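To start, the structure itself, in structure tokens.
Omission of a single protein chain aside, the complex is shown with its protein chains in their original locations.
All chains are identified by letter, namely A, B and C, in their written order; residue positions are counted from 1 within each chain.
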Amino acid sequence: MNFDPSDDQRLLRDSIDRLIALESDMAHRRRGAALPDGWSRELWEKFAALGFLGLPFAEADGGIGGGPAETMIVMEALGRGLVLEPYFATVVLGGACLRLGAPAALRAELVPRIAAGSLLLAFGWTERQSRYDPVDVTTTARRDGGSWILNGAKSLVMHGDVADKIIVTARVAGGPRERAGLGVFLVEGASAGLRRTAYRSQDGIGAAEITLEDVRVDAQFVLGEPGNDAALIERVLDEAIAARCAEAVGVMAAMQRLTVDHLKTRRQFGRPIGDFQALQHRAVDQLIALELARSMALLAAMMVDAPDAAERRRTIAAAKVQIGRSGRRIGEEAIQLHGGIGMTMEYEVGHYFKRMTLIDRSFGDADWQLAALARAGGLFVDDDGD
Amino acid sequence: MNFDPSDDQRLLRDSIDRLIALESDMAHRRRGAALPDGWSRELWEKFAALGFLGLPFAEADGGIGGGPAETMIVMEALGRGLVLEPYFATVVLGGACLRLGAPAALRAELVPRIAAGSLLLAFGWTERQSRYDPVDVTTTARRDGGSWILNGAKSLVMHGDVADKIIVTARVAGGPRERAGLGVFLVEGASAGLRRTAYRSQDGIGAAEITLEDVRVDAQFVLGEPGNDAALIERVLDEAIAARCAEAVGVMAAMQRLTVDHLKTRRQFGRPIGDFQALQHRAVDQLIALELARSMALLAAMMVDAPDAAERRRTIAAAKVQIGRSGRRIGEEAIQLHGGIGMTMEYEVGHYFKRMTLIDRSFGDADWQLAALARAGGLFVDDDGD
Amino acid sequence: MELNFTEQERAFRAEARRFFRDEIPRSIRDKTLEGRDLSREDLVTAHRLMNARGWAVPQWPVEWGGRDWSAVQTYLYHDEMEQAGVPPPLPFNVTMVGPVIAAFGNDAQKRRFLPAIANLDLWFCQGFSEPGSGSDLASLATVARRDGGHYVVNGQKTWTSLAQYADWIFCLVRTSAAARKQEGISFLLIDMKSPGITWRPIQTIDGGREINEVFFDDVRVPAENLVGAENKGWDYAKYLLSNERTSIARIGVSKERIRRIKRLAAFERAGGVPLSEDPRLREKIAAVEVELKALELTLLRAVASDRHGSRAGPDPFSSILKIKGSEIQQATTELLMDVVGPYCMPADPAIGPGYAAAAAPTYFNWRKLSIYGGSNEIQRNIIAKAILGL
Partner (left out) sequence: MELNFTEQERAFRAEARRFFRDEIPRSIRDKTLEGRDLSREDLVTAHRLMNARGWAVPQWPVEWGGRDWSAVQTYLYHDEMEQAGVPPPLPFNVTMVGPVIAAFGNDAQKRRFLPAIANLDLWFCQGFSEPGSGSDLASLATVARRDGGHYVVNGQKTWTSLAQYADWIFCLVRTSAAARKQEGISFLLIDMKSPGITWRPIQTIDGGREINEVFFDDVRVPAENLVGAENKGWDYAKYLLSNERTSIARIGVSKERIRRIKRLAAFERAGGVPLSEDPRLREKIAAVEVELKALELTLLRAVASDRHGSRAGPDPFSSILKIKGSEIQQATTELLMDVVGPYCMPADPAIGPGYAAAAAPTYFNWRKLSIYGGSNEIQRNIIAKAILGL
């Protein structure tokens, strides 16, 4: 057991940190947000040039061959920088769908384009009624000769506004909320019958509602094995959650640092407010919440590849619970300890607070994941060897 | 609306306060606890002489005619004094059973004896499997001519060790946990077939496990209307809960006062520890918890007589939730802020902490009552006029 | 002890309920209830309807339009107003500057300002906080230098709500560099159209543009606009802030929000079952209801023992109401997010059910409740000192 980064990982971290420091300060973000997409294609090209966009893909497919630890390093930095670019949607979420579900030919075709920055993906897995349940799918896919015809609507598709291709879940058989009968399809964004309603989320990230009316998907764009894809979908989502946990740690660490800085510099009653013991103790509780979250984000990264899917699910649910709880506590306290200035868009901490809030509310909030964990028997089950 | 006590209530409060101050300090309590019953018959006689034992009964029955507000005043003082004597079991719980369930002749016979201090009661309503559910009764009562034959076991009967008569719930019809089919019977303590296992509770209060084997109860000792007594039992228990809420307020107020005194007198690092802002803020949170609890104890007293049983149940459940949560918080913080000394039996605060813990765990703990409240629709239902 | 409302009190509640629900336009009330923004016109309309009935300034002295209500009546009035979704009469006018002028102003000021304030013919905003003085309000640095019949004001105020609508601003300004910083502060009324005043909106994290910075650059203010005595402004400010704290509990608002959340939960489903049947959510809501009920009773205890309504002086008990009231209001914003689930995420344009749109912005915005009006930390300091004697 060794939590220290390898030399390569250290280089990766330095590289992404440098990029974030240079290109994702508040002024850059504001400029990016004002662009038509809500983010900067220019910065995206730099991501590509530095190799970040091919990070998690196999070298054989044209990627860099990074694993969950590498993704964690990058995502934490993206959280620290409140990056608006579609890294998570394209490389992590879309990337996982391709890595785990796409046939080799399709991977060989698409991975180099992702790595080059010329292909954006999104993953539509929620629907209006589904809340956070990935098997609550009513969108249908029916076979039509060699291809599939999709009908339905996917909701809250992160970066679905800009994605060139949209990966969607659909039901090929089975009733509502049945695990059996799900499929995953790669839909061309410009398909006839696909309509998007673009919107911005509370944290400035673009997204879309997507409707599918007799949208045709050819056989080579089918991921996984239609009818049998629940496990694939859950695996992709757990991988995504682990990455979001790392992003959240970056967000929390920034809020914690900003708060301590504020306590040291803001003076009231003739001294830095960090002299007040009640505030000191609350800053300590922020730090503790951060360290617990960081630990669980690490654990989530460790478990992405775990052979036992049930154990993976339990652990990643637990990580999301801790992230949600730590994040809410750190965020609310960060605003409170900043006072009025923390409530303004002109100051950084509020932006982090909003991103953190949305991370909690995406992919199953803390309550939802806790319920899932409890149903699955909790973390310490029978005599499990540790 | 007027929360100020009337002149009579003020006199009552002064009277009980004086008695508690004189007779229920730590030294007296220690002596009482060492007696065979675990409390002082001598003090009990003073309760009688001062009229406290007849307090809630109608004057026509030989009582004083006090209502829930008067019981609240006395119970709060008993909590402040950590009284060990069986006031709650005999006068509040047993008394409510008689007032609400006994025929006039029986009341006329028994109330004067209670008021005189020569009759002790207990109420056995829980069983091994029932946890806090008063309709989960398996003890049976079957009619035998003019009398009833009881079989079964009642558990955790407060002051059941010393009670002269024990009021028990039993099932005359119906299946497990059915509301219909319950009866309430006044059992002579010396009955053939009644066996007690006496024990002391964690807070020093005596209690007993009671088994009933073909115990005969004559018709005149039947309370309520056998087969139809669920509402009576619930009414009695709600009245008891309201009284325990008041007792809890006395306990909490004592812990809060002791804590503030300790913060003012204990010196560390060259100054009273009450100078430390982190401790100040926690003492403030104790005070807030106390005031919220006091408010809900008042509300519970107001609602004991409410005509709408469902509304009464909801409100009293809510009061018990607040009492449990405030009590745990105030108690745990009181021990923590006292440090080591608070952990010792030689110092008062730990005794209060234990009593508070047991109050929470009796008559439905905070979680149980919260669940009951939520099932009943919560407190603010439709457009309820306030 | 009489622990129920009297017949008269119940009748008054019914009257208030009728008035607020029947005579304040539904379109305005719905905006409040749904967390949407109200226009200046909405606020003026509601305010003037209340004033027309004589209900805009009930807590003022009778000669200036007050009603001499009991504290319980005042409570019922607020409770019904809040539950009906009626925006309260402009607090800067009614709860803040009005009572200060009525208590400490001279006759000319009372005649000039009070009727206009009561009818919202003049809109006041508040100039207390400064970038350098938030919790430590007395450290404020905006200076008013006497120059003949005028004060010349220089400095900057911030966190000024609705300055964009305001005709006047009431300000704390430093008129003397006294030894104790509290002793050199005065309370000035300033016309927002005075040369030298500029303001700039500050966007808050919920996306709103309600608060502003206000800058004073050699602004000349007639000396007659000084309220009370020079250098005594700190006392007036404390008086004002303690009035604000009680009303900040906003129990009626929380009641209405909880009822609404429970209604909305029936429209949302999880796993095919209405969320209103989910024990977890129900218990989470019930836990907030318990605290709200406890706070309401606590307020009533304070109110019922106060025979003089809200005109009594500062009361450390009001700090308890402020702390818990703000915490409970904040808790309701989290409950609403729980109900709308992932649909709290979209911002612009709104996506998902209409009631979801305000969930996250309100959660963000209401973080202010534990910050302004004296942060909850300051309230705890007050209680520690004034009640606990620490």
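Quick notes on this one:
Everything that follows uses one rule, which is that contacts are C-beta pairs under 8 Å (C-beta built on N, C-alpha and C of every residue); 3 or more make two chains touch, one makes a residue touch a chain.
Small disclaimer: the values here were computed from a predicted structure and weren't measured.
Within the full complex, the chain left out of the display is in contact with A, B, C. The chain not shown here is touched by just one of B:Asp17, B:Glu109, B:Asp133 or B:Glu188, and that residue is B:Asp133.
In the complete assembly, the contact with the undisplayed chain comes from A:Ala293, out of A:Ala96, A:Ala293, A:Met345 or A:Leu358.
In the full complex, chain C contacts the hidden chain through residues 279-280, 283.
One chain of the complex is left out; on chain A, the residues touching it are 1-6, 9, 69, 260, 263-264, 274-275, 277, 280-281, 283-285, 287-288, 291-296, 298-299, 301-302, 315, 318, 321-322, 325, 370-371, 373-375, 378-380, 382-383, 385-386.
Annotation for chain B: contacts to the undisplayed chain at residues 126, 128-129, 131-133, 136, 155-156, 176-177, 197, 199-202, 207, 209, 267-270, 273, 276, 278-279, 332, 335-336, 339-340, 342-346, 350-351, 353-354, 357-358, 361-362, 365, 367, 371.
Just so it is clear, only the chains that are shown with their structure count from here on.
When each chain is reduced to the average of its Cα atoms, B sits farthest from chain A. Rounded to whole angstrom units, the spacing between the C-alpha centres of chain A and chain C is 39. If you average the CA atoms of chain A and of chain B, the two centres end up 53 Å from each other. Among the residues of chain B, those touching two or more other chains are numbered 277, 280-281. For chain C, residues that reach two or more other chains under the stated contact definition are 377, 380.
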